[in-house]
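Left out: one protein chain. Kept in place: all the others.
First chain written, first letter: the chains are A and B, and each begins at residue 1.
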Amino acid sequence: MKLANLNPTAAPPDTKVASQTPAAAGSGKLRFFARGLVPYAYLSPTVILISVLMIVPIAMVVSYSFKDNVIVEENPVLVGLANYTKVLTDPDFLVALKNTFVFITVSTVAHLVLGLTFALMLNTSLLGGVTKAVFRIIYILPWLFTVAVIAVIWRLLLDPSGVVNYLLTTVGRMQQGVDWLSDPGTALWALTFVNIWAGFPFFMISILAGLQGISSDLYEAASVDGAGAVRQFLNVTIPQLRPVLVSMAVLDLIWTSQQFALIWMTTGGGPLNATEMLSTYTYKQAFSSYEFATASASAVIVLLLSLVLAFFYVRLQKER
Amino acid sequence: MSGSGTRVRNRLRQLIGVTAVTAMAATAVACGSDGGSNEESSSGGTVTLEFAQWWAPELPEGSFDKLMTEFTAQNPNIKVKLLSGPYASTKQQLVAGAASKTLPDVVGLDGAWVSDFAKQGAIADLTELMADAKYDSGQLASQIKIKDKTYMVPVVNFVYPLFVNNDLLKKAGVTTPPTTRTQFLEAAKKVSALGGNVKGWALPLDTAVPNGVQNDVMSWLWASGGSMLTEDGKANLTSDQVKGTVEFVKSLNDANVIAPGSLTMKEQDKVEKFTTGQVGMVIDSLAHITLIKKNNPKLNFTVTPIPAEDSYTGKRGIPYASWGIGVSNSSKHKAEAFKLVEFLMSKQTNAQLSTLANGFPGNKTATPDFTKSDPLFKTAFGIYQAGYPANEFVGLPKSEDLMRSFDEQLQLTLTGKQSVDDTLKKAQESWSSDLS
């Protein structure tokens, strides 16, 4: 099976259209009409679900963002772009933007590297099937837990008197434990690490699937040409995996930027605002300051940023 | 040969098929809506009240349900449906419920939320309901009022004294629990000198739930009779007393006697550290006595008033938190809802509930049953009676936001990025805009 395809939107060419006979001419119009509607009929459940449950709420958020005192008061007033200026000039928002950028890029790159490394190791022909299956299960473990649990277990592990510090100070040579999540210098990195741990399995599995789809002919051809393991990796594996890697990376950027529960339950955006992200910023605006209007404005900004990523994703698909 | 006529028919058939499926899905939605929402309405003269709170999970299992059964026995035409959630998410659910006018009839409230919900028109004016029910509010220990109207009644109050680990202090050579700030600093230093993971004090400053500012920072101010507000309720953070408090906290931090991780520590972590003997002293809720004893039966500890400024001789304010109760403004059964409030505030039930929760009753005439509870509880009652309950955050607008902005400034000071004066100046600025 070749990986070189495909844009899911590009249907295989229709081979059948030309089979018109004169007898069919009479019902041609009706037929054309019915034929034209069929794909829409297939898409209608999706379209209905998405418009009712996605487009409507989004429209509501957008309308909130242009008003003042929404939700809290009965008759909010229109204020134009005031909420947007307020958000965009808020230093906390800019910090959140910067942190989110670091958080999602580092997470995605690490997911990519770890996912690829682990997938390559799991795909090796050097080890037996059972051994690999056992490892595969262990590697998938972080994916099995809900965020609430991941947050709790890592708070436990990274506690100043938790296991990680214990190991570092006794087995390792560290003089003193580190306050991983509460030192402004390390918090963002610790949190990113947790997110890397929680997110790599899906990446790994997808890449593993991609690796298994690469035809062994390609490797054989390469090895006939005298290519070693490294060159085979660079000349066969990477180019073949490229579509998978790129689309997974874009999806991961989007998914990671939406991460809220994990951050909220480990650091709450602190210490100082070292781990404040766009999601926690928005949440605090809404549920602690009751500024639903500015919260909506910030939500719309996040939405627009995410749409930029989505746009690239759609473009990528078109290119292929 | 299959004529195109058949094909058209096929097309139409499949079109109909797909449309039917869509219609089915839509019907499923509609059916769901029939089944889901109308349970709360009354049938045959009985009214079912919804009561959202986080108390039931905090009490001995099943004990709150039992109280509700008792209520129905007294009021046969009113049933109560308990909606219990975790404390941390109760507020978010209430905000969302208030926004969509689906707040349950009776709601458990934290004093810090009242002002916001009242402003939003989400909770009802209890003064009116009391008048309608000819209720004698004289028996209530306190009422939370916004603009002279009562919106919340504290059902059970939990005071926050200083918890002291006797064994650790003895080991460190401290014979009596500290009563002044200087003594506290000394004791904390000695305990921290024991080494290992042990520190003198714990300060939870996590900004997700920033109530450490109330319980563990401002409590020092109130214990010395201080105030963070002016007489007319404006922010007053640059006063000498507030400055003294923050400087004291900073001196504890500089002396390295605060347990590590404090900038993202949560209240639960603080309790955990005290329970496992990793900190010698914490300011904590009395409600935790049972929990601490359950998790570490060997821990030898006592409770004592929060130390005051060295020269202070007046009555000490003692911080408290409440399980408060309010009635939803969108409730169709306000009178019945108030019956439930009355029941929970009645002398007997209130005493019973306070005993179960290890708190102090919101009804002045009720006395908790000390015979079955912990002796420490009685000690604390003494502390409570010698001082006065103090929590200036109760009833303030956006109080969680106030705590958070103070918290963020305090964190800057504790990490050496900002002087105490700047911290107070900036906190004052941000409070002033909310408290004008």
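A few remarks follow.
As a convention for this text, a residue touches a chain if its C-beta (ideal position, glycine included) is under 8 Å from a C-beta of that chain, and two chains touch if they have at least 3 such contacts.
Methods note: contacts and distances are computed from a predicted model.
For the chain that does not appear here, its UniProt entry gives the protein name "Carbohydrate ABC transporter permease", which is one of "Outer membrane channel protein", "Molybdopterin oxidoreductase family protein", "Glycerol-3-phosphate-transporting ATPase" or "Carbohydrate ABC transporter permease".
For the chain left out of this panel, the touching residue among A:F66, A:W180 or A:F292 is A:F292.
If you put the hidden chain back, the residue from A:V77, A:V109, A:I137 or A:L234 that touches it is A:I137. Contact with the omitted chain, checked across A:T237, A:S257, A:T275 or A:S288, is made by A:S257. Contact between chain B and the absent chain runs through residues 2, 6-7, 10-11, 13-14, 17-18, 21, 28-29, 32-37, 52, 54, 57-58, 81, 83-89, 92-93, 96, 99-100, 102, 104, 196-197, 267-268, 271-273, 275-276, 278, 285, 287-288, 291, 294-296.
One chain is missing from the display, and on chain A it is touched by residues 1, 3, 5-6, 8-16, 36, 38-43, 45-47, 49-50, 52-54, 56-58, 60-61, 64, 71, 114, 117-118, 121-122, 124, 126-127, 133, 135-149, 152-154, 156-157, 159, 161-163, 166, 170, 197, 200-201, 205-210, 212-213, 243-244, 247-248, 251, 254-255, 257-258, 260-261, 278-279, 282-283, 286, 292, 295-296, 299-300, 302-303, 306-307, 309-311, 313-314, 317, 320.
Simple rule for what comes next: only the chains that are shown with their structure count from here on.
Taking each chain's centre as the average of its CA atoms, chain A and chain B sit 36 Å apart. Within the complex formed with chain B, the residues of chain A that make contact are 20-21, 23-24, 27, 30-31, 34-35, 37-38, 41-42, 44-45, 48-49, 71-74, 155, 159-161, 177, 179, 181-184, 187, 264-273, 284, 286-290, 292. Chain B contributes residues 3-5, 7-8, 11-12, 14-15, 18-19, 21-22, 25-26, 91-92, 95, 99, 116, 119-121, 197, 205-209, 259-265, 269, 273, 278, 398, 400-401, 404, 408, 411-412, 415, 417 to its touches with chain A in the complex.
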